[in-house]
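The complex appears here without one of its protein chains, the remainder shown in place.
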Amino acid sequence: MLVVAFVSFSLFTFVGDPVNNMVGEETSDLERAEIRETLGLNDPIPVQFTRFVRNASKGNFGISYQLRRPVSELISERLPATLELVFISSLIALVCGTLLGVYTGINRKSFVSDIILAVSLLGVSLPTFVIGILFIYLFAVILGILPSFGRGEVVNIGFWTTGLLTISGLKAIILPSVTLSLFQMTYIIRLVRAEMMEILQTDYIKFARARGISEKSIQYKHALKNGLIPVITIAGINIGTLVAFSIITETVFQWPGMGFLFIQAVKFVDIPIMSAYLVFIAFIFVMINFIVDILYYFIDPRIRVKSESANG
Amino acid sequence: MDNQNLSFIDKIIDSDIYFAFIKSPTAIISTVILIIIFFCSFFVELVTPFNPFDPSSLDLMEAFTPPSWSEDGMSKFLLGTDGQGRDMLSTILYGSRISLIVGFAAILFSLILGVSLGLTAGYFGGKYEMVVMRITDVQLTVPSILMALLVDGIARGVISKELHDEMAIYVLIFAIGISEWPQFARVSRAATLVEKNKDYISASTIIGVPNIKIMFKHILPNILRPILVIGTIGLALAIIAESTLSFLGVGVPPTTPSLGTLIRIGNDFLFSGEWWITFFPAIFLVILAFSINLLGDWMRDTLNPKLN
Partner (left out) sequence: MSFLKIDNLSVNYRMRKETVYAVKNINFDVKKGEILGLVGESGSGKSTLGNAIINLIDEPGKISNGKVVLDGINIYENLKDIQKYRGKKIGLIFQDPQTSLNPLLTIGEQLIETIQTHLDLDFKDSKKRAINLLQEVGIKDAENRFDNYPHQFSGGMRQRVVISLALCCEPELLIADEPTTALDVSIQSQILELIKTLTKERNLAVILITHDMGVISETADRVAVMKDGDLVEIGTTKEILTNPKEIYTKSLISSVPPTNKKISRFKIIEKKENSERGVNIKILDRWNKKKLTSQNLIEVKNIKKTFQEGMFTETSKNTVMAVDDVSFAVKEGESFGLVGESGSGKSTIAKMIVNLFKPSSGEIFFDNVCITKIKRNKEMMNFRKQIQMIFQDPYSSLNGRLKVQDIIAEPIKLHNPTITNNDLNNYINDLLESVELSKKSSIRYSHEFSGGQRQRISIARALATQPRLLVCDEPTSALDVSIQAQILNLLKDLQEQLNLTILFISHDLPVVRQMCDRIGVLRNGKLCEVSDTEKLFLEPKHEYSKELLRLMPKIESIYN
């Protein structure tokens, strides 16, 4: 985390001159110097860094260059939108992906499997934004049943705004989340399939068969359980990818989330937002990795229970 | 029996890979498609009569012409024209050339960087390996798009706008390349570890062969297979990444449009009915990526000894 903070900080300090970016062209040199003093830009670097970290941990990331509002405010506004989107998408991707992956892994030669695989390959080849545009065109323009932008109506719960409790909100989230999930789903399908195929060739599966255990039992009880382990790690990492890809989806659907914010920031070189976004993403990743590690602990007995080393 | 008498071609034909290739319609089709695309894109000047970037050849009267098979279409513009009167087909081919160049260059950069680091990390081990792997781990948690965006963003902040536009392609190649190298490093290292444990490497060490020679002569040729698979799929990813970045507006400058830029421009016209301006570049991009992925997928299945 500290590494990321440092990177953010360097961005902040060294890329461009913050003051020049903040104020217009007409400000006099004297005023610029004054502002510099107020912002503490003349202090030595280590001091600035500690201040940055302290501020960051309190949630204070400074003021956006472009929008002139505190970054933390901006983020807390947009965060729920992105998180909801990511959450629904990963749910879709995980559930559908695993089911389809298991199916294609078990029925290697069936025609249906081939079709699923071909479509999944297509899914990887279609850039997210193309899918998004396609969907918008299909559902919003031609069929007109789903909205093509925005979030619908939202309900405020504390500091969180949710679109899941309104019909229009639900309608609005369908297209973007499906778009977002497709890329991930493809990946999961292929992963699960590869795992299943490999497991079905192992000795312990063979031995189970030799003991007369039914095929169905073998597939769903033995193979699946072992196959899910790597999926968990990948799923964890992929939540991170989802957050990144949400940038694209949010742009296409004009979904008011953090990704959209970030793109604007890159275009206008709005450093505070960029660095804040970075820190946030890093935080999410660290959290997810942590959760995945814990999950691993529960699922794989080899990690949980120490093994014997004596020769018996 | 006497292998030296068989010509090189004969040996290829006899090999298992060729056999699998011939038997697989997907492999053949995708390769053919790719060859066509590559040829047309790189020799686009020979293929089309139009040069969409020559302002003098444009006629605004011909703008917004639908594809040739629809009512108002004209036969000389096979796929119609865009808002400036540019022929869609030529524009797409020019754009595809840019996309391909960026894609290839980025992946090449990634490959060289990643394989060198991964191979040496796997071979030498110790602290060096730990450091390299930590870096790849950390970077792998950052999705490539984000990485590329970041690098691009920093570049914009550091270089002035005019210089940035000129160097945009290089920045883009660097950005995408940097975002993909950990994959190569990871795969190379894993494969290197497997080979390193094999006795023939020990044998060469015992003979006294210096490390560099062992890495290049023995290990590298034996780890090429999985690298090739990752490379092919990575190429598709790089092309998509480039088009995504261009679509978002942070890729190639508008003066040298790639497929992504074209799609973005076309997007604005989508709702007013001129669907072809965004549709055709999108289809082209998809076909390109799909063929590469098909090929890569086929490679992965044939080159993987375990799944036979």
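When the chains are written out, they are named A and B in that same order, and each has its own residue count from 1.
Following the convention adopted for this analysis, contacts are C-beta pairs under 8 Å (C-beta built on N, C-alpha and C of every residue); 3 or more make two chains touch, one makes a residue touch a chain.
All of these numbers come straight from a predicted model, not from anything done at the bench.
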item	value
Where the missing chain makes contact, among the chains that are shown	A, B
From B:Q84, B:S116, B:Q139 or B:S204, residue that would touch the chain that is not displayed	B:S204
Positions on chain B contacted by the hidden chain, ascending	2-4, 16, 19, 130, 197-200, 202-210, 218, 221-222
Hidden partner interface residues of chain A, rising order	202-204, 206-214, 217, 221-222, 225-226, 299-302, 305-312
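Here, only the chains that are shown with their structure count from here on.
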item	value
Length of the line joining the C-alpha centres of chain A and chain B, rounded to whole Å	24
Residues of chain A touching chain B in the complex	3, 11, 15-16, 121-122, 124-130, 133-134, 137, 141, 194, 197-198, 201, 237, 240-241, 243-245, 247-248, 251, 262-263, 265-267, 269, 271, 274, 278, 281, 285, 289
Residues of chain B that touch chain A when the two form their complex	138, 140-146, 149-150, 152-154, 156-158, 236, 240, 243-244, 247-250, 260, 263, 267, 270-271, 275, 278, 282, 285-286, 289-290, 292-294, 297, 306-307
